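My questions all concern the structure below.
Every protein chain but one is kept in place in this view of the complex.
Chain lettering (A and B) follows the sequence in which the chains are written, and residue indices restart at 1 in each chain.
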Amino acid sequence: MTVESEYSPDADRIMAVSLGPQHPGAGHFRIRLWLDGDYVVKALPDAGYVHRGEEKMAEYRNYTQNVPHLERPVILDSSNILFAYSMAVDELMNSKVPPRAQYLRVIMSEINRIISHMYFIAIQGLFLGHTTMITWCMGDRDFWIDLGERIAGARVTFAYIIPGGVRNDIPGFAVEKGLNTCDWFEKRMDEYEKIFFDNPMVHQRSDRVGVLSKEDAIAFGATGTVARASGLALDVRKDEPYSSYSDFEFKTPVLTQGDSWARAYVALLDMRESVKIIRQALKTLPQGPVRLKLGPQPRVPAGEVYSRTEAARGEMSYYIVSDGSPRPYRLKIGVPSGKNLKALPHLLKGVHVADIPVIYWSLNYWPVEADR
Amino acid sequence: MVVAQQQKTGTFQVLVGKIDDVLQYAIGDPLRYLANWGRLYSLWPVHLETACCSVEVGAAAGSRFDIERFGTLEAFGSLRACDLIIVMGTVTRKLAPRLKLIYDQMAEPKWVIAMGACSITGGLYFDSYNVLRGIDDIIPVDVYVPGCPPRAEALIQGIVLLQEKIRRMPTLSGR
Partner (left out) sequence: MTTAVSNPGTSVAAAPPQPAKPTPPSGAAAAAPSGSPDLGRANSLAAKITSECPAAKIEWVKPRRLKVSVPPAALKEVALFVRDSLGFDHISTVSGVDWIAKNMLEVVYFVGSTSQGQEDFVLALSERMARDSPVVSTMIEVWKGAEYHERETHEMFGINFQGHPDQSHLFLPEDWNDLPPLRKDYVSPGR
């Protein structure tokens, strides 16, 4: 940590400290802290270290060329960010995506949800000093990446969900492998629960740490795991059953504690539901084509669209304005990390310095996604 | 007269050069080899995540690929004790001065791996207003690992190549 030269009305008591961007507790991101002894008086997040101007770039590319660079911000969750984009473009073009493609989109999006949550829980374990969790989760995450690789062909950047359907059909052996992975992973999650979530050390470090009340969650506009850990039953998959989510049976896990532990545990409960959805979808996969022919430079009618999906971190939304040309006139990505970051200064007020990484990471904040 | 003197100094210089060579082979080379061998298998990377390639670094450090078996430790500890920067992807204009600052703070000898297309040429983001087109404008790069993102195996190969480079480093100081 480096002491900043700027600041402070109570200069002799208050110390201004900058956490990041080079700090194990805050990668690609900086939190400016004002500390009174061990307590945080004020915290200001400083984002933008990974701002790559995706929205401006999208205006220079046509709707097909936009696919690869739009998935990069959320490399952990690459299918869900493309899912919302593809839905928006499908809606603009008035195209009817075939049912098999809808199922494959759901399968891939749920696989990505698991991949993203595994990374989340792994790093949460790391920040709590729980080495077992990072070793297990990082290793087990790779089985899901392998499954995705078998379906899509690339390792983490699947680029599988595209406007008009999915890029290729699922190979036969991947269905069997997917079902096996589901069976194995359900047993594995019981072990996570035993070793991590029921661990007294983890409870001591994260229970009642960084509590976000339901009212605050609404006021700040929190979504996804953060909202659901605070008792706010928001899940776009249930609220607005897009694609083929209405065909599957699953629940929306909701906890009421609103602390760091609950925010991590909701992710595990989410993964249980995801496994259920993947299994149902793989077993009842309809036959048929998997993509519509769009051509290299699809013409999109003029209009506006706002589409949203439930990504791993929460509501992922796109606002696309089309003026009838092959390129979007304006493309706005509403990312869940950005929506949840607003709660961070509020949560960090008055906590110990040692609790900062736990609270920060429990928001499931991915700076690359938030900066776009 | 003048010619003879020149010949005399010339022979003296040749003699000194020969002695230097002998000493180099007898003491300097084993010493250099020993020092470089010590550096080789204890590379400490800086914990500086610049963009999305950090996920693949995380996977490489995870239990499946386990980068530690090749002698690269986990990215923790003080900047002053580090000797390797893995630039994990895109470097934006906001991060570029910080990257330079971090590089300057590290002690010699130090090495840089440019991981991913973005840190080599700007990659997909070649026309973005906020992205550097490659990091070699601001810091010297030893090994380039292409890919978007590179697979964990590719990163491991990059580290093995860097170790090969360190083993053949001609001087002790690394310059």
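Just so we're on the same page, a contact is a pair of C-beta atoms (placed from the backbone, for glycine too) under 8 Å apart; a residue touches a chain by one contact, two chains touch by 3 or more.
Everything numeric here is computed off the predicted structure, so don't read it as measured data.
Here the missing chain is touched by one residue of A:220, A:248 or A:361, and it is A:220. Within the full complex, the residue among A:131, A:168, A:246 or A:297 touching the omitted chain is A:246. When the full complex is taken into account, the listed residue touching the unshown chain is A:304, out of A:176, A:191 or A:304. Here one chain is not drawn; of A:110, A:315 or A:355, the residue touching it is A:315.
Hidden from this view is one chain, which touches subunit B at 92-94, 122, 126-130, 133. Residue-level contact of subunit A with the missing chain is found at 47-48, 51, 53, 55-57, 60, 87, 90-96, 102, 218-223, 232-235, 238-244, 246, 251-256, 265, 269, 301, 303-308, 315, 317, 319, 321, 329-330, 332, 334, 338-339, 341-342, 371-372.
Note that in this section only the chains that are shown with their structure count from here on.
Residue ranges on subunit B touching subunit A, taken from their complex, read 46-52, 54-56, 58-59, 61-64, 75-76, 79, 90, 92, 94-95, 98, 102, 124-125, 127-131, 148-149, 151.
Subunit A contributes residues 21-24, 27-28, 48-53, 56-57, 60, 68-69, 72-73, 75-76, 119, 122-123, 134-136, 138-139, 141-142, 145, 155-157, 368 to its touches with subunit B in the complex.
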